[in-house]
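Missing here is one protein chain; the remaining ones are kept as they sit in the complex.
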Amino acid sequence: MVVRAAVAGASGYAGGELLRLLLTHPEVEIGALTGHSSAGQKLGALQPHLLPLADRVLRETTPEVLAGHDVVFLALPHGQSAAVAEQLGPEVLVIDMGADFRLKNPADWERFYGSAHAGTWPYGLPELPGGRAALEGSKRIAVPGCYPTAVSLALFPAYAAGLTEPEAVIVAASGTSGAGKAVKPHLLGSEVMGSMSPYGVGGGHRHTPEMIQNLSTAAGEPVSVSFTPTLAPMSRGILATCSAKAKPGVTAESVRAAYEKAFADEPFVHLLPEGQWPATASVYGSNAVQVQVAHDPAADRVIVVSAIDNLTKGTAGGALQSMNIALGLDETTGLSTIGVAP
Amino acid sequence: MVVRAAVAGASGYAGGELLRLLLTHPEVEIGALTGHSSAGQKLGALQPHLLPLADRVLRETTPEVLAGHDVVFLALPHGQSAAVAEQLGPEVLVIDMGADFRLKNPADWERFYGSAHAGTWPYGLPELPGGRAALEGSKRIAVPGCYPTAVSLALFPAYAAGLTEPEAVIVAASGTSGAGKAVKPHLLGSEVMGSMSPYGVGGGHRHTPEMIQNLSTAAGEPVSVSFTPTLAPMSRGILATCSAKAKPGVTAESVRAAYEKAFADEPFVHLLPEGQWPATASVYGSNAVQVQVAHDPAADRVIVVSAIDNLTKGTAGGALQSMNIALGLDETTGLSTIGVAP
Amino acid sequence: MVVRAAVAGASGYAGGELLRLLLTHPEVEIGALTGHSSAGQKLGALQPHLLPLADRVLRETTPEVLAGHDVVFLALPHGQSAAVAEQLGPEVLVIDMGADFRLKNPADWERFYGSAHAGTWPYGLPELPGGRAALEGSKRIAVPGCYPTAVSLALFPAYAAGLTEPEAVIVAASGTSGAGKAVKPHLLGSEVMGSMSPYGVGGGHRHTPEMIQNLSTAAGEPVSVSFTPTLAPMSRGILATCSAKAKPGVTAESVRAAYEKAFADEPFVHLLPEGQWPATASVYGSNAVQVQVAHDPAADRVIVVSAIDNLTKGTAGGALQSMNIALGLDETTGLSTIGVAP
Partner (left out) sequence: MVVRAAVAGASGYAGGELLRLLLTHPEVEIGALTGHSSAGQKLGALQPHLLPLADRVLRETTPEVLAGHDVVFLALPHGQSAAVAEQLGPEVLVIDMGADFRLKNPADWERFYGSAHAGTWPYGLPELPGGRAALEGSKRIAVPGCYPTAVSLALFPAYAAGLTEPEAVIVAASGTSGAGKAVKPHLLGSEVMGSMSPYGVGGGHRHTPEMIQNLSTAAGEPVSVSFTPTLAPMSRGILATCSAKAKPGVTAESVRAAYEKAFADEPFVHLLPEGQWPATASVYGSNAVQVQVAHDPAADRVIVVSAIDNLTKGTAGGALQSMNIALGLDETTGLSTIGVAP
C-alpha cells in the first residue's frame, strides 16, 4: 500500500514530529506540506533536524494544495480544522491533531474554547475500551490531547475495574514543546531552565473536560478531575502523577492485577516491573507509555504514574497509530517503543 | 553580637549553602569547618563557588574541633547527629540539619529510618502556629526537611482555618540537589537532564510522617497525606502542588482570605497576587516562599502551590532563620527574599 | 552616603539583575524604575524574583521621571542612550549598560551597529591597566559588553606581559540571558535545552571590535581576534576559551607568573589553583571572575579560560563596581565573590 499523506501545519512542533515519524513509515509517501506564515520557506530552515526534507518548500494551506492525498493531517491552531476538513472529500482520511473534534459535549467546548462546537470525531486513543473499533475504517479522527493521553491511559484501568472512587487528583509535568512554537515570554529558555511552575490551576486547563470524558466513560459514572499541569525544564515529555481514593477491599495486588490485565496485549503501553518507575527520558521520541502503580495503605489511595513523549504518543505518534488502524495497517507500523536515551 | 559558628559537614550541598549564607550574615563569624572523607582538603576544591573561603581547610568532625563555638550546625548523614550533639555542652546552640530530631513519635522514626529514635528537638519552622515561641532561647533546633517545609507552609493555613478535609494529596517536584552530593547513577547529569521521574511513591518517602505531624497539629485532628515526590531536571527548587477536598461552604474568597491572614506578617512567605503562580526560579537562592491558592469549583478542592529553594528556605536558610530567633536576633538577619533569576 | 539611583529599562534581564544587586547595596536607595512597553505595570509581574520591589510601578522613561537622582542606569536598546543621557545634567552619574559609548573608533561603531556614533565614555572595566583611574570621579560610564568582559580579563595579562602573538582565537559559550528577554523563536526553551549552537561566526558579532580595542591597548600593538560565540543550554554564565600562539621562550611557569601578578590585588578576579578549571556555576550570581591558564607545549599556545556570570560581572555587577569607583566608595560595596551553587 502507498499512502499519500499531506501535513497542514508542517512548521510547528506537532507537524515536525509527525514528519519525523512519517519519514520512516514504510507505507507512507509524504505529499504536500503547508503552513501559513511559513509558506514559501524551505523546511530545512524551520525543521533543521529533518534533513531528508530540507529542500521541501511549504505551501499555503488551501484545498487545492491538500487535494489528491489519501490522508491529510491537520496540525492547525484550535478552531481552524473544521473549515479545512469540510473542503476535503469524505473519502479522504482527515486526522485532526488539534482539539476541535475531541469533545462530545458542546457545552464543554464552548466553556473551555469560547466558540461554537464543530462536532465530534472518532477519538484516537485505541487503548481505551472500544477504542480500536471506533477507529477501524473511519475517515475522520480526533487525536487526543497530550495530557489526556497520559492521564487516561494511567487511570482508565482503575476506573474500568472499579478500583477507585470517582474523584481523581492529577498533577502532571510537561516539557515546553507542549506549549508549541509560539514565542511567549514565559517560554523563553532563560525563564524555563531551572524552573518549575504550574499553570491553569483550579480546573482551567482545556484538557480537563477531555480527561473527565474519558474517565467517566471508563468508570460508567461521572468522574471529577482535579488537574494541575506544571511546566518542567525539558523540551519533551509528560509525567502524570494520578491518584484516587481506593474503593473498599482494594489492595496493591488487586491494583497490579487490573493493570497487568488491561495492558497485557497493548503494543505501546508497558506496566513496568515492580520497583521501577517511569521516567520521561525513557520514552523520549518513542510511542511507548510507561506506567507504574502503587497502593498507599496509609492514605488508602491508588497512585498511578505514567510517562509519555508529549509529541510522539501524545500527538504525532498517536495520530499515526490511529491512522494505521483506520487504514487497516498493522497498528505499530512506523512506530516504536524504543526511546532515545540518555 | 559576634556569633561564632562551626559547620560539621561543610563539603556537602547543605553545608555549602549554609556557608554561602553565613558569609553575608553580619553577626556570624565562621569558625571550624569539618568533614569526614573530605577532611584535610581545601574548601576551594569542594565548594568552588565560595571564593572567600577557598583556602580554609576541612578538619575532622571531633568534639575538640567543634568546641569553642556559640553555634554548631550539623549537616551530617542521618543518625549521626545525636552522638555529636551529646558531646557539645548544653550552652552551645546545636542546629541539626538532618532528620534525627524532627519527629515526635518514635514509632514513625523507627518505621521510616530503621534505627532507635534519638529524641525530639524544637522544630525550626517559625511560620507554623506557635513556631517562633518554641525556638526562642532554645539550644537545640531540628531543621525541617525540604519537602515538609514547602508542603507544611502551603497547607497549614487551610487546616488551621478548617477549610479542608483531612486527606491531603501532594505531588512535589524537586531539583537534584535535594538528593545531596552522593554519586548515584540515577543522579548523573546524563540521566537527569530532560527527564522527570517519581520516587518513593505510595507513602514511602521519609518526609511523609513529618508532613503528617505538622498538618495534623495545624488541623487539630489526624491528617492523612498522599505524597509523591518527583525528580526534576534542575539543580535547585521545590514546587509543591498540594490539595485537599474543601469543607462545605468554602469558596475561593474564603480560601484567599485565610491565606492572606496567615501570611500577613510573615517576612519570608508571600501569597502572590491573584493570577500569578509560583515558580522555583523566582526563589532561587533566596529564603522566600511563594504561595498561591485556588478553589477548583468542579472538583471542589482547595489547591495550594508553593515554591521554595530546597537548599535555602528548605535547609540552610531555614536553619539560619531559626538560629536568629533562638539567639534573639532579628529573624531576617542575613536572609533575603530576593531570588537570583533568570 | 545615600546614593539615589534610577533604572531606565527595569523590566529586562540587565535591569532586573541591577535591581537585585542594588537592593543589597548599603549606600543605594532605589528611585525611579522605568520601562517602555512595561510602563504602568508592577515590577512583581515582570521580575517575580524581586519580592521587596513587587509593588513598585514602572514609569515611562522621561527626563522628568529620571530627574532628581544621583545615578541613572540606562538599560536600554542600543542607540537610545545618547538621547536620554543628554537630558540628564552633567552632575548626574550616568551609567550606560548598552553598547553606545564603548567604542573609541566611530568607524567600528558604524560598521557593526549601522548608525551614527554617539561618542566614547570612560570604560567600566577597572581591572584593565589604567582602568580605575579612568573611572574615578567620572560622571559618564560605558559598561563593557559581557563577552568583552570575559575575554579581556582572560587575555589582557598575556598581552600586557608580551607573552602572546597578536592573533587571538576565542570561542565562548553564553547562557541565553545574554540575548535578553526579546521573544525570538531560537530562544524558546524547547529550542535551547539540549542544544549548543554558534552564531555571529566569522567576525560578525558586535562585541568583536570591543575585544580588539581592549587587547590592542594591552598589547601596545594591533591584535586580531577570531571570535565565535555559542549559545549554551543554561540561563546564565559565559565560559570563554581564549588562546594565542606563545612568543618564543614562554613557558607554563612564565604564563602563570604573569597572571598571578596581574590579579594579585584584584578583588573579583581569581586565578584558580593549578589543576582547577573555571565553571560558570561557580560564579552564578556573583561578581567573581574565575580564570585558569595553561601552556600547550605541543601546539605552543597559551590557553586561558575565564568564567563569569554574564548578568553580574558581565553587566550589572560590572556597572555597580564602576559606580562605586566613580563615587569614591569601596569598589566591592554591594558585590560579592560568592556564587550560588550547585
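Letters A, B and C name the chains as they come in the text, with residue numbers starting at 1 for each one.
Keep in mind that, in the parts below, a residue touches a chain if its C-beta (ideal position, glycine included) is under 8 Å from a C-beta of that chain, and two chains touch if they have at least 3 such contacts.
Everything quoted here is computed from the prediction, not taken from an experiment.
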{"item": "Visible chains that the absent chain touches, using the contact criterion stated earlier", "value": "A, B, C"}
{"item": "Selected from C:Ala54, C:Leu103 or C:Val305 as touching the chain missing from the view", "value": "C:Val305"}
{"item": "Omitted-chain contact residue, chosen from B:Gly194, B:Pro209, B:Pro278 or B:Gly334", "value": "B:Gly194"}
{"item": "Per the touch definition above, residue among C:Gly79, C:Gly180, C:Pro198 or C:Pro267 touching the missing chain", "value": "C:Pro198"}
{"item": "Option from A:Thr149, A:Asn214, A:Ser243 or A:Ser282 whose C-beta touches the chain left out", "value": "A:Ser282"}
{"item": "Sites on subunit A contacted by the missing partner chain, in the whole complex", "value": "13, 16, 20, 23-24, 42, 44-45, 47-52, 54, 177, 193-194, 235-236, 270, 272-273, 276, 279, 281-286, 288, 290, 336-342"}
{"item": "Sites on subunit B contacted by the missing partner chain, in the whole complex", "value": "13, 175-177, 179, 181, 183-185, 187-194, 233-235"}
{"item": "In subunit C, positions touching the absent partner", "value": "167, 169, 171, 173, 175, 188, 190-191, 193-199, 201-203, 208, 224-226, 228, 230, 232-237, 239, 241, 243, 245, 277-282, 284, 292, 294-301, 303, 305, 307, 342"}
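The criterion applied here is as follows: only the chains that are shown with their structure count from here on.
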{"item": "Same-residue or different-residue interface between subunit A and subunit C, half as cut-off", "value": "same"}
{"item": "Most central chain, Cα average position", "value": "B"}
{"item": "Geometric centre distance via CA averages, subunit C-subunit A, whole Å", "value": "45"}
{"item": "For subunit A, residues that touch 2 or more chains besides their own", "value": "175, 188, 190-191, 193-194, 233-235"}
